[in-house]
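Right, I'll just put the structure down here and ask away after.
A single protein chain has been omitted; all remaining protein chains appear in their positions.
Labels run A and B following the written order; every chain starts at residue 1.
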Amino acid sequence: MTAIRGDTAFRWIATASGLAVLAMLALMIGSTTLDALPVFASQGVWQFLTGTTWDPGISRTEITGTYQAGVFLYGTLLTSAIAVVLAVPVSVGIALFLSEVAGPRVRGPLIALIDLLAAIPSVIYGLWGLHFFAPTVLKPIAQALSGALGAVPTFAGPVIAFNVFYAGIVLAIMIVPIISAIAREVFVAVPDAQRDAAYAVGATRWEVMRSVVLPRSRPGIIGATMLGFGRALGETIAVALLIGGGTVIGASIFKPGETVAAKIVNTFQESAPEAVRALIALGVTLFAITIAINIAARVIVRRMGDLSGEAVA
Amino acid sequence: MTAAASLRVRSSRARGRARLNRLMTGLLVIAALLAIMPLVLIIGVTVIRGLPAMNLAFLTETFNFSRREVGGGYLHGLVGSLYMGGLAALIAIPLGITTAVFLTEFPRSPSTGPVRFFSDVMTGVPSVFVGLFVYTLLVRHIGFGTFVGGLSLAIIMLPIVVRSSEEILRLVPGDLRRASYALGARHWQTVLWVVIPAAAPGLVTGSMLAVARALGETAPLVLTALAAQTVVLDFQGEGQSALPLLIFREARGAFSAGQQRAWAGALELMLLVLVLSIVARFIGRRIRG
Partner (left out) sequence: MTDTRMPLRGRAWRAALPLLIVGAFTLSACQSTTTGPSTSSNPSSPSNPSSPGNGAKTSLLGAGATFPDPVYQEWIGAFVGANPNVSITYEPIGSGGGVEQFIGQSTDFGGSDAFMTDEEVAAAKKARDCDVLHIPTVFGAVAIAYNLPAVDGLVLDSATIAGIFMGKITKWNDDAIAAQNPAATLPGTDIIVAHRSDGSGTTSIFTTYLDHESSDWHDAVGKGKEVEWPTGVGGQGNDGVAAAVAQNEGGIGYVELSYAIENGLAVASVNNADGTSVEPTLASTAAAADGIQIPDDLRFNILDVGGQGYPIAGATWVLAYTCGYEQPKADALKAFLHWSLENGDSIAQELHYAPIGDALQKQALANVDRINADG
């Protein structure tokens, strides 16, 4: 009897913890949105999202300042776009190398090393980027680029010490492990029979990749790209250390900018209560965007069949 | 066209194809090297810059009163990180594993699908948002502190534990279960005494990786643990420190002594996180392999 009752209890406990995860997510959305409501209400959602004025007030109880997220949303999208544009080709290359070229002796250690890249904390990327990588490696590159292409507004100089470009590059390094891990799983999922068929008619290895592996994997690569993009959007500390902090939308990637996440950690400590609420409204906005991208990406990846979750986590 | 000419065309085309193949394969190798280069640079630079300031005092002392001078250490950060990381593990691992058990043991429950999907989605929630969430839910009412910091880390760990545990639990051979049922064990007994023990090493691996991830988090702690100058053992109500918080602050400080400490702190944090990750994977590999 107790054993049967045990089964009932077991079912309840397991179901309860499953539902607890859902409840947590619901609570996350509810608690933050409720807190930020006065900001959305006073600014208007559309104005909040598209305006470019961020002029915080100092009240403890009311919303007296102007809070518009446009500049930070622009910075967030721009840095993440730079990161994705750079990271996707490299990641797909690594994944192809791992699944199509490398022998098992190289594959294992290389996967482990790329996993280590994912394990390094964001703050170490930031410290390293700020005091080593940006000044010694990226600065000459940025100056060369702005020297050669300075006429294009995107690359206009001068290169400021903290800028969107540096933040984007370090973000790219940070999302390579995520994109490459998913892409590799997608490539591995391509049936060997199809590869063999192509090899049998005399295709070279590259031709097999180009005409068999890549076309079949396109949705998976798109999904992986979106997940990498989503991660880049929410990345905070490394960006906060590198991007400098701009208050205007500028065309040049060699000027400082600001992302939503960086704005939150950079100004939280000096903010009056009303401005803290505005930061929470920023957080809610960021959450909504990343979640939408995540859901879309996962729906796409899922259509590819059940991939292991480890890479996605 | 003569046969010879046609042969020449074909062979030159074949050479072109072979060359393209070599070129593309070469590019793939370069891509792989491109990914490894930053890893080498990060670990190398952190070790080289961190070692000079790394010593026993750094590991066993808190801040000196004078920030501009060399000396003092991050003991308070280490204690805070371990305290909050431990707390997060205590919350997230049991809840995460039970959730994974729910997903694998009750596949027909109507909530299985949503739970799996949304725990996946939760892995994509920006960590700074988790900090804001805990801030609105708890910090507004009970203040900054160890508990709220640990809780925010737990929320970050949770979906990672769920996903990795689910995967491991699924790998437990059906024969084991059937043997257990054949001996008259109930469902809960089978799960508790057969499935979980069989999956234990993998569960440990997944949990350790989640802890490693949590220990490196900074953004949620800025909003929940806040900061501390000294070793804080209070469970809640007083600010708490953590290694990433100290690195973050001193990385952008004005004093070069502080930046040296930040590098030593980065070395300490990196060792902590990488050792955890490597040991975790080693455990996982031994069992599976």
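Here is the rule we use: contacts are C-beta pairs under 8 Å (C-beta built on N, C-alpha and C of every residue); 3 or more make two chains touch, one makes a residue touch a chain.
What you see is a predicted model; the values in this text were computed from it and never measured.
Trainee: Considering the complete complex, identify which of B:57, B:171, B:200 or B:275 is in touch with the unshown chain.
Mentor: Spelled out, the listed residue whose C-beta touches the missing chain is B:57.
Trainee: Would you write out the residues of subunit B that touch the absent chain, in ascending order?
Mentor: On the subunit B side, contact with the omitted chain comes from 57, 61-69, 71-73, 75-76, 79, 82-83, 85-87, 90, 142-143, 145, 147, 226-239, 252-255.
Trainee: What is the set of subunit A residues that contact the non-displayed chain in the whole complex?
Mentor: That gives, for subunit A, the contact residues 53-56, 58-61, 66, 158-162, 240-241, 244-248, 255-256, 258, 266-267, 269-273, 275.
We adopt the following convention: only the chains that are shown with their structure count from here on.
Trainee: What is the distance, in whole Å, between the centres of subunit A and subunit B, each centre taken as the mean of its C-alpha atoms?
Mentor: Taking the average C-alpha coordinate of subunit A and of subunit B, the gap between them is 16 Å.
Trainee: Can you tell me which positions in subunit B touch subunit A when the two form their complex?
Mentor: So the residues of subunit B touching subunit A come out as 17-18, 20-21, 24-25, 27-32, 34-36, 38-39, 41-42, 45-46, 49, 95, 98-99, 101-103, 105-106, 109, 111-112, 114-115, 117-130, 132-133, 135-137, 140, 155, 158-160, 162-164, 166-167, 186-189, 191, 209, 212-213, 215-219, 222-223, 244, 247-248, 251-252, 259, 262-263, 266, 269-270, 273-274, 277-278, 281.
Trainee: Enumerate the contact residues on subunit A facing subunit B in the complex.
Mentor: Contacts found on subunit A: 3-4, 6-7, 9-11, 13-15, 17-22, 24-25, 27-28, 31-32, 34-35, 89-94, 96-98, 100-102, 110, 112-117, 119-128, 130-133, 137, 173, 176-177, 180, 204-207, 209, 227, 230-231, 233-237, 241, 261, 264-265, 268-269, 279-280, 283-284, 286-287, 290-291, 293-295, 298, 308-310, 312-313.
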